[in-house]
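For this view, one protein chain was removed and the others were kept in their places.
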Amino acid sequence: MTALPAAHVPPRGRAERRARTRQLIAGLAWCSPWLIGSSLFVFAPMVMSLYFSFTDYPLLEPPLWSGSSNYQQLFHDPTFLRVVKNTALYAALSIPLYTIFALVLAAAMAGRARFTSFYRAAVFVPTLVPLIASAMVWMWLFNGEYGLINKVLALVGIRGPAWVVDESWVPVSMVLMSLWSVGQGVVIYIAAMQDVPRQLYEAATIDGMNAPQRFLHVTLPMISPAILFNVISLTIAAVQVFAVPYVIFRRPDGQNPAGHYYSMYLYENAFIYGKMGYASAMAWLQLLVVMALTGVLLLVGRKLVHYSRL
Amino acid sequence: MTASSPQPRDLGAISRRAALGALAAGAAGFALFGPRGTQAIPPGRIVLDYWEKWTRHEGDAMERIVDAFNKSQSRIWVRYIVVSDIGQKSLVSIAGGNPPDIIGLYAFNVTPYAESGAILPLDDRAAAVGMSLEQYTPGIRRVMTHRGKWWATVNTAGSVVLYYNRTAFRDAGLDPDRPPRTIAELDAMHAKLFRTDSGGGLQRVGFLHREPGWWSWLWANHFGGRIFDEASNRATVDSAENLRAMDWMQGYAKDLGVQRLKIFAESFGNYFTPENPFLTGKVAMIIQGPWIANLILAFKPDLDYGVAPFPTERGQPPDMPVGLIDTDVLVIPRGAKNPEAAMEFIAFTQRQDMTEQLATAHCKPSPLAKVSEEFLAKHPNRGIRVHYDIFRSAGAFVPPRTRVWQQFKDEYDTQVQRMWRLEQPPQVALAELQTRVQSLIDQSADQQRRRYGPKGTA
Partner (left out) sequence: MSNPSSHLESRSAPLRAFRHFALVLLAIAFLAPLVWMLSTSIKPETQAASGELHLLPAPASSTLAHAADNYSKVWSDRTIRFPLYMRNTLIVAVLGVVGMTLSSAVVAYGLSRIQWKGRNIVFFLVLATMMIPFPVLMVPLYIIFRDLGWNNTLKPLWVPAWFGSAFNIFLLRQFFMTIPTQLDEAARLDGCSHWSIFWRVIMPLSKPALAVVALFHFIYVWNDFVGPLIFLTDRDQFTLALGLQLYQSQAGNTPWNLLMAASTLMISPLVVLFMLTQRTFVQNVATEGLK
């Protein structure tokens, strides 16, 4: 990410002050769409949900102040603990795997060799598939009896598992599905790699580095800002994962406990059980976790990320 | 792909731009002039919105009733609106103060909605249009009322019984006229009906608790117990009866093999398809509501099926069979703009000819105590009398009446899945569940007391 632009030189005198005020008004005016929109659709809702999180709010009846009881109940709620565990596991598995996979693919596809644009397109097209459609397609691929994956496994004599039914396979299925959209990361990393100055590679080659060494010592540091940015976005998305498991793991005969994620339980509390206060407490906890994770990543990034170009 | 296109780049860019332009124009055109959803409403009528979950043949049948009502008078016009996830949508629309006029909910919604004042009591309104509780069969009355007040009406009724495949019975050397009466008999028949393929995979089972798995909580009642005691507001999930019931259920998973069952269950098509395992003969006995007959009529009309009360541990007493009454209900939500008109529409749907017309189309029983002999004789569900017997039986039961039932049931379903996968013995799973569910009940009661004082309701 870019460092914020240097502060302007403070103007002196009345004319300059007037100019400064004019600039301020112009700046605010140009930013007003976002200022108004975010007050209405982001900041006001945040304040409201903070208030709700301290109330008992059964939706059909008005909110009633209940202090911190929602937050206290959370930690005694086994379902809450389970969704936290599932979500953390999903994030811990999918983010590193996604990042490594994306980097390897980007490295393999970065050149202008033949067919590269076909490979890139093949990897990128799945990222266009809307999550709901993706969930449908994967549910079908994962079907234990008629699914493509188990059919292919059967060809080589392996009896595949019940991917989206078996609790121990659910995390694996979720990660596989998340890797299908690795194209987003690949494209970002390819673009970053293309911006690495060629002289650096030449110098490294003269220093006697081979290709993997050049990747480790030149490419990775040079594209580290892109990696940091991508990892942060992946983290924010993983903590909120909703649509795919909502479609796949909520069945008429009950929720698959291994496929139960934080945002799903939050949604159920709010709109099915009508526990708006409880759901709001969950939401604020989620916000705090995201902020903490982003903060940690930025701190770690400050140490590891190479900002030479900026 | 365009990047490797052999055309000169300019031409490619131009045709691409033209295609994009055409696409954008097409999209805009479709957005402007595409299909529309609204129906025409004759002017000068009171318009009522009626939300219902039914679609396809069930929805068509209800729409015919709505049409008949709209034609029968010139004051009110009812719009039939299909709503999915109707429980959630009703909750938020009532909370939002912008509900429809009539909602078709489920029986288990009545308690939480009534206790939070989200639906209107019907006693006076029903009396005003000449309806009385006595019109309904006794079991149905229990669904319609809560704490001495009348909250909902029922236009198609349902009870949950055993459906069995008579052809499979004959194939296994069983008497198709002698369905099981006790759990032990059911188990024995299951053993005889059981078939595997050459590879050891499951081909047919006699009975499967998890097919379709919609009422995973009701087995306790077939073992002489129940999972919730309304009078003391206590969950009784860990009762001895339920423990026996869950041991019995888990026994099937143990015998059939967890891994094998998972694969088998994934070979079942979705419920309303010809691949439904009862239709394909993969499961010979299932616990089901009357609507399954519609499925049979649609996809496998020659299926030879039998219907009987679902067995109990001690054996079904013929005069008072045990069974779940699970019906759809009609309610008038709080904030409905015109409850009197809504009641008039509801009264129309509750006429004997209308309930019979609808019930025939849905393959369900009518909720009314009085039904015509013709209705019974011509009914497309050959087991219709078995469903009626449950309504009149003292052994019938209704979904637990607690405000937290929705979450109670979700938690129960989760634990049932874990027991089914042999992850926990019932003793442990039920003890955990008991603590969890009771704390939900207590929390809710606490909140109600804080809100309304000791009485605890609106």
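The first chain written gets the first letter, and so on, giving A and B; residue counts start at 1 in each chain.
The criterion applied here is as follows: a contact is a pair of C-beta atoms (placed from the backbone, for glycine too) under 8 Å apart; a residue touches a chain by one contact, two chains touch by 3 or more.
Fair warning: this is a prediction, and the values are worked out from it, not measured in the lab.
K.L.:
Pick out which of A:60, A:95, A:164 or A:218 touches the chain that's been left out of the picture.
P.N.:
A:218
K.L.:
Just one of A:231, A:258 or A:276 touches the chain that is missing; which is it?
P.N.:
A:276
K.L.:
On chain B, what residues meet the omitted chain?
P.N.:
Touch set of chain B with respect to the missing chain: 1-3, 16, 19-20, 23, 27-28, 30-31, 34-38, 55-56, 59, 81-84, 89, 92-93, 96-98, 267, 269-275.
K.L.:
Pick out the residues on chain A that sit against the missing chain.
P.N.:
Counting only chain A, the missing chain is touched by 2, 4-5, 7-8, 20, 23-24, 26-31, 33-38, 40-42, 44-46, 48-49, 52, 105, 107-115, 117-126, 128-133, 136-138, 140-141, 143, 145-146, 148, 151-152, 155, 180, 183, 187-188, 190-196, 198, 201, 211-212, 214-215, 218-219, 225-226, 229, 236, 239-240, 242-243, 246-247, 252, 263, 266-267, 270-271, 276, 279-280, 282-284, 286-287, 290-291, 294.
Going forward, only the chains that are shown with their structure count from here on.
K.L.:
Calculate how many whole Å lie between the centre of chain A and the centre of chain B, each centre taken as the average of the chain's C-alpha atoms.
P.N.:
Between these chains, centre-to-centre, one finds 37 Å.
K.L.:
Touching chain A in the complex: which residues of chain B?
P.N.:
Result: residues 1, 3-4, 87-88, 91-92, 94-95, 113, 116-118, 210, 212-214, 216, 259, 262-267, 271, 404, 406-407, 410-411, 413-414, 416-418, 421, 423, 432, 436, 439, 443, 447, 450-451, 458 of chain B touch chain A.
K.L.:
Sort out for me which residues of chain A touch chain B in the complex.
P.N.:
56, 58-61, 64, 66, 73, 76, 78-79, 115, 117-118, 121, 143-147, 159, 161-162, 165-167, 251-257, 260, 268, 271-274
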